[in-house]
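All protein chains but one are shown in place.
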Amino acid sequence: MSNEKKSSTNKKLVVKLFLIVGGMFAFGFLLVPLYDVICDITGLNGKTAGRYAAGESQLVVQEDRKVTVQFTAQKNAGMSWEFKPEVSQVIVSPGQVMVVSYKAKNPNDFAMTGQAIPSVAPSAAAAYLNKIECFCFEEQKLEAGEEVDMALRFFVDENIPEQISKLTLSYSLFDITDYELVGVELAKN
Amino acid sequence: MSAAHDDHHHGPAKGLSRWLFTTNHKDIGTLYLWFSFSMFLLGGTFAMIIRAELFQPGLQFVEPNFFNQMTTMHGLIMVFGAVMPAFVGLANWMIPLMIGAPDMALPRMNNWSFWILPFAFAMLTSTLFMASGAPNFGWTFYAPLSTTYAPSSVTFFIFAVHMMGASSIMGAINIIATILNMRAPGMTLMKMPLFVWTWLITAYLLIAVMPVLAGVVTMMLFDIHFGTSFFNAAGGGDPVLFQHLFWFFGHPEVYIMILPAFGIVSAIIPTFARKRLFGYSSMVYATASIAFLSFIVWAHHMFTVGMPLAGELFFMYATMLIAVPTGVKVFNWVSTMFRGSMTFETPMLFAIAFVVLFTMGGFTGLMLAITPADFQYHDTYFVVAHFHYVLVPGAVFSIMAAAYYWLPKWTGNMYDEKLGKLHFWLSFIGVNILFFPQHFLGLAGMPRRIPDYALQFTDFNMISSIGGFLFGASQLILLFVVIKCIKGGKKATAEVWEGAQGLEWTVASPAPYHTFTTPPDPKLIHVQ
Partner (left out) sequence: MLPKAKLWLGLIISAAIVWSTNLQAAWELNMPQGVTQISRDTYDLHMQILWWCVAIGVVVFGVMLVSIILHRKSRGAVSATFHESTKVEIIWTLIPFVILILMAIPATRVLTEAYDSSESDLDIMVVGYQWRWEYKYLREDEGEEEVSFFSALSTPREEINNALPKGENYLLEVDNPLVIPVNKKVRFLITSNDVIHSWWVPAFAVKKDAIPGFINEIWTNVEEPGIYRGQCTELCGLEHGFMPIVVHAVEQEEYDAWYADRQESARTTRAMADNVVTAEESMIAGEQVYLRNCSACHQPTGAGMPPVFPAIAGSAIATGPLRANIDLLLNGVTGTAMPAFRNQLNPIELAAVITYVRNAWGNNTGDLIQPAEVNQILQEGQ
């Protein structure tokens, strides 16, 4: 191959390589929305699906079935807030909308921000616990000494398998006061 | 010092610059092998500290934090500093010789691949002297213990891993390019020695998974320093994601550490049985099957994290399947020995011990694959026993076998056979006393990575520690044998071993600095 041809082939190769590298880099950014889509579709990880978007009026209550829903609260790694559910459990029928609340109190003399992360056991039940309103959708900022009752509005999906008659919804409360969240919406679920 | 290449220049350069700037595959192979031996002794020292502390219940010698550093560093150094570089060193020395090529495809990159390692390991071992201590979160470095709760040395650890990974990837590219492009005429793929085949496949595994490791540690770096939450539930992330990503690398990694061993044993047994390897093509297909399967079994390291039932069943079945091609290989080695005409020089002793003891490690691997049983074995000494059986009398014995096998070709001198046999027997006995009792410890309920234990575990721990000291001390014999062999000994012929087949045995011993500058006579290329 002549020197000019070599040089031009080399230049083309370099451009291609840069494009591939750039593409991979861009793919990394694309992964953020892609990851959300995958998690929503598959309901991975005991992570309940996102905010239940469809209306409540369509819901049909299956009177003859009862499902026990237990509530627990866990404060993670030194989170100093009080955090507990108002009720330990409720017994609902699939399709029946229920509202429960969790109490949170910041006993310190400075403001703090907390984030509640839900998890469901058994993990198979996670996909069937639909949250219409949940305090876990947003960060919770509490001023010094502030106490709140945070609401959870949910229903159990009618398609929940027959063998699941009890499920546990657990929230872990994390201290995210130090995290710089630049316009990133946390925990869509 | 002139670096100009002189047409009349036949030998290597003189002095330190030879080793710093060499692009010769033999020199680079030698560098890798000495580096790995010194890392083996360092990692072994950490193991001796561990076994000393575990000799009796109670804390006698070290604090728990330092103990955790020892277990972590022992694992990291042995995996990344001893076993992998040793196999790369053997690849560098032997692949060009075995395929009739004058050198590796990319000799300068080859030099860089090696020289990254001393710097990476200097960075890693320097953490032992830092105020916060060395990494103490296990060689598997699960988040968030290795992110939110890690000592500040974790950042050095991450950079060291990046460097080692780059070295491995470049080495793997070099190996593939060499094997695919530089085989001598007449050396078809199915006429390549099995060592070359296993390294070809290993190189693909390396390229596939080392970037995943780099990705994982980079995600860790971001979680630690830049406020991301890949592995932190608070930000919507998941610690289990770390485990999936790590083991997606980690499982093929253990096959990276054993496939070249299969190749070595497949070279040694036919030589000393004076009989062709049984089932060459099956061996190639079995190796390829093992490599493929290694990508779909990673979560068998995670049976207790809370995966859904369907996931657990899939990984159980896929993991059990690997026993099939592995069994095929073992049967083929035994069939090679059967009705051969065997002699038992040191390389053969190590190779036979490999077949027996690696198979035992394979059996415990099959037991571990059975998920409900694994709930009782996971994170106990049963697992420690399993992986040490496949790695020590497995991979490490194969490296020692290779060293004895090829030392005469490298140095031109026969090693001291009596000392070699002594080294073998002490190592064989030591390694079994060290690791066999650990099966019982695991079954009895002793967890991993603990510096102190309940009283019922005392006796087997004591026995294991004694075996450890015996095995550790025996390695000094190997050091002595190697140095003595380099210095002199009975002159070796080109063929060295009666029954040895392959292009490497057609060149003089010691192998000239430049070999196969012209391609070998195709008639010299045997069927396998």
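In order of appearance the chains are A and B, and numbering begins at 1 in each one.
We take it that a contact is a pair of C-beta atoms (placed from the backbone, for glycine too) under 8 Å apart; a residue touches a chain by one contact, two chains touch by 3 or more.
Here the structure is a predicted model, which is why all the values come from computation and not from measurement.
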item	value
Positions on chain A contacted by the hidden chain, ascending	45-46, 70, 72, 74-80, 85-89, 105-109, 117, 119-122, 144-145, 163-166, 168, 170, 172, 174-175, 178
For chain B, the residues touching the chain missing from this view	57-60, 63-65, 68, 131-133, 136-138, 142, 144-145, 148-149, 151, 232-234, 238-240, 273-282, 304-306, 309, 312-313, 316-317, 320-321, 323-324, 327-328, 330-331, 334-335, 337-344, 352, 355-356, 359-360, 363, 366-367, 370-373, 375-376, 378-380, 440, 443-445, 447-460
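We adopt the following convention: only the chains that are shown with their structure count from here on.
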item	value
Chain A-chain B separation of Cα centroids, rounded to whole Å	41
Touching residues on chain A, where the partner in the complex is chain B	45-46, 76-77, 115, 117, 123-124, 172, 174-176, 179-180, 186-189
For the chain B and chain A complex, residues of the former touching the latter	148, 227, 233-236, 238, 240, 306, 308
